[in-house]
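Pasting a structure below so you can have a look.
Missing here: one protein chain of the complex. Every other protein chain is in place.
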Amino acid sequence: MALLEVEDLTVNFYTEEGVVTAADEVSYRVERGEKFGIVGESGAGKSVTSMSLMRLIEDPGRIESGEIRFKGEDILEMSETEVRELRGNEIAMIFQDAQTALNPVFTVGEQISEAIRHNLGYDDDKARERTIRLLDEVGIPEAEARYSDYPHEFSGGMQQRAVIAMALSCDPDLLIADEPTTALDVTIEAKILDQIEELAEEFDTAIQLITHDLGVIAKVCDRVMVMYAGKPVEKAAAEELFYDPKHPYTVGLMSSIPRIGDTRDRLQTIPGTMPDLVDVPTGCSFHPRCPYAEAACTRKEPKPVDPDTGMDATGTDADRAAACLAYTGDLAGELDYTVEVQGEDPRLQLGDHRE
Amino acid sequence: MSTQRGRIQISGFDTERVTEREPLSAWSEASRGTTQSRWQRAWGRFRRNRVAMIGIWTVAFMVVVTVFARPVTVAGVTIQPISLAPYDPSTILYLDPAADAGRFDPPSLTNPMGTDANGRDLLSRVMVGGRASISIGFVVVFITASFGLVYGAIAGYYGGWVDEIMMRFVDTVFAFPALVLALVIVAILGGGYWQLVAAFAFPGWATYARLIRGEILSVKQNQYVTAARALGARDRSIIFKHVVPNAVAPLIVQASLSIGTVVIGVAALGFLGLGFPPGTPEWGTMLDQTRQTLIQGPGGSIPWWATVFPGGAIFLFVMAMNMIGDGVNDALDAQQVGEAPQGGGE
Partner (left out) sequence: MGLRRFVLKRVLLTVPILFGVSVITFVLVNVAPGDPVDVIVAFNPDIGPAEKAQMREYYGLDQPVWAQYLRWVGNLLQGDLGEAITRNRSVNAIFMSRLPETIVLGLFGWAFAIIIAIPTGIYAAVRKDEMGDHVSRIIALSGISIPNFWLGLMLILFGALTFNLWPVLPPRKPLLHPDTLWFLLLPGITIGTASASTMMRIMRSSMAEEINKEYVTAARAKGLPERTVILKHVLRNSLISVTTVAAFLTAGIVSGSVVVEVVFSWPGLGREFVQALNARETNLILAITLFTGVALVIANLLADIVYALLDPRIRYG
């Protein structure tokens, strides 16, 4: 049994402008100790999907349907108390923006140790001790003195580390890292990613890493899901995704990563922007931006299928899936891109690609 | 995963195909979202606010009633001849033997709100009684908002010592509770319409000045003003073209909320016996008389109507005004429902 299985998760937001489907029949799984990546442009529904795992979707949002099984139990069926037991304790989250995730009027130390006191039942002194050790572990110098600093007295990088310490404070089995490094500069980004990886290995924690940066995925993850406009459009092992991308959107994302020694004179970015989720294009929601789109794409919504066999691959078990009509024989043309691998070593360059 | 990967090169993802082909479907980025202006959107939201609309209708109704309750004459010329009120508000009914009325008659068919201590018809008095306070409310807000706008704009735009001196004066005005200053002024000038206008205008403008100055200081930081300056636009035209339109929204909110405050203030001065001569049909002044009756204990029945109706009229008007003010505030508020950042939205 996988640690986490998400099946057909659908989340709607009821906004003034209309109903936004921020997660649309999302299915995936995360194994114990695994590093699972979710990638997609801003607004693709990555954070919403992650928030749903802890049932933290607030008004005007609602988890419409689906199942989220954590260690076999459906989180969506749990009582409020049961979910609270899970939060912080078994599933923890590193927030996208550390500065806003910390309460400005309490000390950083207090914010970490309150979680320890509450989840692990430690007394004040022991919680404080553990917090200081954690702060030290995530690389905050003079952790003991820094314990009673307020968030505004921390630098951006230190705030991010504090948030990581907070997430790790109660030894969770699943760590959701929501763009843990977007707010930081490249050198710190690399360091923090290393640290998350190391700590996760040390504590044998599974990671769900969210990013819109394929470079980060390449560096950290085992398996990947690509999201577009609330839908999962491709799922693959990280290795496969890079050498053999199957969905045009993934291909577009990859061709827009800048690389050292790039011979082309300009970047091939995907034209246009992701649609506002209030008004999603008919059929395949990527069709207005897809070079291979045909009339069929405007009518029929592609379901995730195995790109080799064309068989349905919607479930949580599918390791390889792409939601494109090309694999169900609905397209007249072909996806005529090629992926060349040159040279031996140079990795995908990490980092400086941002939406 | 830290296995090494070769350099990946994609070819054939030809974006020109997208930009150059005919759109496949009717969907386009521009079609989403309406490109209404801020004011149109605010108006739309205001229209949909049921509470605010009730407020609007109530205020309109009360204004119409006070205006048409008795004829209005300006400099001897009658400009409004309609008279809705059943009696002249200052006619003492029991002096007329034909009218079957006395002092403190309870509400009845002939006098739906009863009569007051002097046997005058309360309904007629309540209908006319809003003239002073309501019109003073609007006049004062107009004067104070305009003056405060100019004052605050000058202080905020020029900054430096000009700002320093101007705002110290504002601080001083703020050190008086508005009603206290109004009381002092009315005590000096005596009661009466324009005296009351002065009494509330004098402390009232400071709020607007502070508000506008604050807005201007923040708008000043904005890029476009700097840009306009670089292009050599003259100072005054910068203020009027860029800064003021932005600062006007909070001004409108403040103004709509102040009308009610002034109306209460005018009535309070009337109640303290400082606003108008005793016996004037004005909501606050009417209550002054009632208080004395209540305290002395009228013996026997309590003329509750003489307290409930005039005060209820003030309450109703101010409540409606505040409902409008709240609606305006909600409508003009920059933060939009549904876009509140949550769960990591940017």
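Order as written gives the chain letters A and B; numbering starts at 1 within each chain.
Simple rule for what comes next: a residue touches a chain if its C-beta (ideal position, glycine included) is under 8 Å from a C-beta of that chain, and two chains touch if they have at least 3 such contacts.
Note that the structure is predicted; figures quoted are calculated from it, not measured.
Displayed chains that the missing chain touches over the full complex: A, B (touch as defined at the top). The chain that is not drawn here is touched, among residues A:V20, A:I63 or A:M166, by A:M166.
In the complete complex, the hidden chain is touched by one of A:A92, A:M227 or A:V280, namely A:A92. Interface with the hidden chain, as seen from chain A, comprises residues 51, 54, 56, 58-59, 84-89, 92-93, 95-97, 100-106, 114-115, 118-119, 150, 152, 163, 166, 170. Along chain B, the points of touch with the absent chain fall at residues 168-169, 171-172, 174-180, 183-185, 187-189, 260, 264, 267-268, 271-272, 274, 284, 287, 290-291, 294-295, 297, 302, 304, 307-308, 311-312, 314-315, 318-319, 321-323, 326, 340-344.
The criterion applied here is as follows: only the chains that are shown with their structure count from here on.
Chain geometry summary: the mean Cα position of chain A and that of chain B are 49 Å apart.
Chain contact summary for the complex, chain B toward chain A: residues 1-19, 23-25, 27-29, 31-33, 336-339, 342-346. Contact residues of chain A toward chain B in the complex are 13, 15-17, 35, 42-43, 46-48, 50-51, 56-58, 60-61, 95-97, 178-179, 218-222, 238-239, 242-243, 248, 251-252, 254-255, 259, 261, 268-273, 275-276, 278-279, 281-283, 287-295, 297-298, 336-348.
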